[in-house]
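Complex shown without one protein chain; remaining protein chains in place.
A and B are the chain letters, set down in written order, and residue numbers restart from 1 in every chain.
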Amino acid sequence: MTSGSSTALERRETRLAWRLMVPALGLLALVAAAPLVATGWESLHRHDVRLPWLGRPFVGFANYRQAFHDDRFVTALEHTVVFTAVSVTLELSFGLAFALALDALARGRAVARVVLLLPWALPTVVAALVWRFLFEGQSGIVNATLVWSGLAPREWLAGSFSAWVPIVFGDVWKSTPFVALLLLAGLQGIDASLYEAARLDGAGSWLRFVEITLPLLRPALVVALAFRALDAFRVFDLVYVLTGGGPGAATEVVSLYAFTTLLQDLQFGYASALAMLVFLMSFMLALFCIPRLRVSVAPDR
Amino acid sequence: MAAIVLDRVRKVFSGGQTAVADLDVGIANGERLVLVGPSGSGKSTVLRLIAGLEAPTSGRIFVDAREVTDIPPEQRDLAMVFQSYALYPHKTVRENLAFGLRMHRVARAEIDGRVSATADALGIADLLDRIPAQLSGGQRQRVALGRAIVRQPQAFLFDEPLSNLDPRLRGETRAEVVALHRRLGTTMVYVTHDQEEAMTVGQRIAVLRDGRLEQLATPLELYERPANTFVARFIGSPPMNLLKGRVTRESGTVRIETCGQIITIDAVESQILFEAVRAVGIRPHDVSLTDPQHADLRGRLDVIEPLGHAQIAHVTLDADVRVVVVVRTETPLSVDSRVGLAFARNRLLFFDDAGRRLD
Partner (left out) sequence: MIPSRLVRPTATALLLLAWAFPLYWMVTASLTPESQLFETPHIVPRALVFNHYQALFAERRFWMPIRNSLVVAAATTTLAVLVGAPCAYAMARLHFRGKTWLLAAVLAVSMLPQISIVSPLFLVLRVVGLIDTYPGLVVPYVTFALPLVVWLMTGFFRGLPSEIEDAARIDGAGRVRAAIEITLPLAAPAVATTAILTFLYAWNEFLFALSFTVSPERQTVPVAIALFRGQYQIPWGEILAGAVVASVPVIVVVVALQRRIVSGLTSGAVKG
């Protein structure tokens, strides 16, 4: 069965399709794909702009090996993974809570939507600054509340663990709405008659939640998990503005470390390897998620 | 007005399924042809191939003796009425009707004239400034029809145009479509899954199954002389009774063994190759109930369906063999009674092991 020969009509359609797609594909190839390849190529060289006399020799995977022996990178990676795990868990939990709450809401849906959408829609920079302000040593309301309730205030941004608190809070504050709205859409897609049948069968609300809601919400949960995990892993803006990676490198994440190495240390080769590692790890994470996403990408016929 | 020819047309979709297999169909100029078949038979695909919305994998298509296989739909000068009407939702009825004429660069004045005339003829003149969302289902159907008529195309293509209509409107609209064809005389290719609609609308009917043409003939021919068991059971309601059996011929008499009983029929001057028979067909209208003593077959009356103008009796012969009989309303019937079936001899049809009718 030959599938090769196409009719004139089909060829016409193919030509039209390509003409319509070329601007977008061209842009993507030029501005997204080509630089990625360039970064990959650069990562295979030693290129320290501060030491130009060393030239730009090809060193294969040396930069990558260096990365895994680099304590700072490994630490940043640990930070990133833990941050991702914690944030995503919190976001899914809060998101589910919000979704359930909104689903049951009879009135005021619009207000709830606005309140939830705003943190998500605002620039990450704004979120970062707001949460930094909340946790500020002197003028921060968090400390004020602690004092008011008789507890001791602290310099949140100065502690290597405590500096993570505003970061996590900020990410959860900003990203939960997306998860909540996604899950809400999923909830609203569940046939109400399933719950009615369960009630007639004598199932209480907890059982109904576990047996009906959770399983049917699974696709939406997986989508939310995938999107958030990918985004959390690549986090940059929030950390850069909130703590700058500090104190020291206590809140440094991999994207930030790559950025610093690039623009401050000017080690282009090494920074490129770090950037490629961030890409490769994100890519693997994405590959892991895609089969579970059941995203309809195939043409419908 | 044009004749349409499909020459060895084949359509295989990218998923691998063959929708249309080596179809050879010739539609005469001005003819009203119906494509009928169960869902998945490829009839809509054939229509789309004629329209140019699909390209055949192989084969050629001609409209008015001109090959259109490589010509895009906008240049084929055909008009189509869709099952869902496919009216342009953001345009008024007038704009819907005028669209095709505009695309063909017809002069403004003529467009206005033709639109008004068509709207008047269809009784939708007072709807011209409304948009589809403001119309009822029946009104939308008329607009869809109007959009096709106003174009004065070489042929009309109808894709199950009545399926979305209220059942009560269907009969009326069906008659109108046929009347329309008589008036305009334009070639019409009509697709439906309803065999009754096919029989009433088509001058000739093409019965399709799994992309293959089973038979192309007039309604009467399909009914009286179906090409195979599929056509035999597809056309006619209730469906033809098919009984497995074998036939032997003995000097002037034909013995049909079926369902554990034997039917004898007199010397029949037929050239039928009786040895090849594996199934016998008889339509429910050609079976009558009689005294079990003198009947061809005997069975138990299981179900009676009173329709008002007739009764449908389901008789069970041996385990799992059911014969359906159409009986007059006046005839008294009682469930579970033992009945006899008499077959009209000249209405028996014989089929071989491949399902083909033997002649």
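We adopt the following convention: a residue touches a chain if its C-beta (ideal position, glycine included) is under 8 Å from a C-beta of that chain, and two chains touch if they have at least 3 such contacts.
Not measured: the values here are computed from a predicted model.
Contact with the chain that does not appear here is found for just one residue of A:25, A:54 or A:214, A:25.
Only one residue in the set B:53, B:169, B:184 or B:265 touches the chain that does not appear here, and it is B:53. Along subunit A, the points of touch with the absent chain fall at residues 10, 13-14, 16-18, 20-21, 23-25, 27-28, 30-36, 38-39, 42, 97-98, 101-102, 104-106, 110-119, 121-126, 128-131, 133-134, 136, 138-139, 141, 144, 147, 173, 176, 178, 181-182, 184-186, 219-220, 223, 227, 230, 234, 236-237, 240-241, 255, 258-259, 262-263, 268, 271-272, 275-276, 278-279, 282-283, 286, 294-300. Subunit B meets the missing chain through residues 14, 51-53, 72-76, 78-80, 82, 84, 86-90, 99-100, 103-104, 147, 151, 157.
By definition in this document, only the chains that are shown with their structure count from here on.
Measuring from the averaged C-alpha position of subunit A to that of subunit B gives a distance of 57 Å.
Contacts from subunit B toward subunit A in the complex involve residues 12-16, 52, 55-56, 69-72. Looking at the complex, you find that subunit A touches subunit B at residues 1, 3, 6-10, 12, 301.
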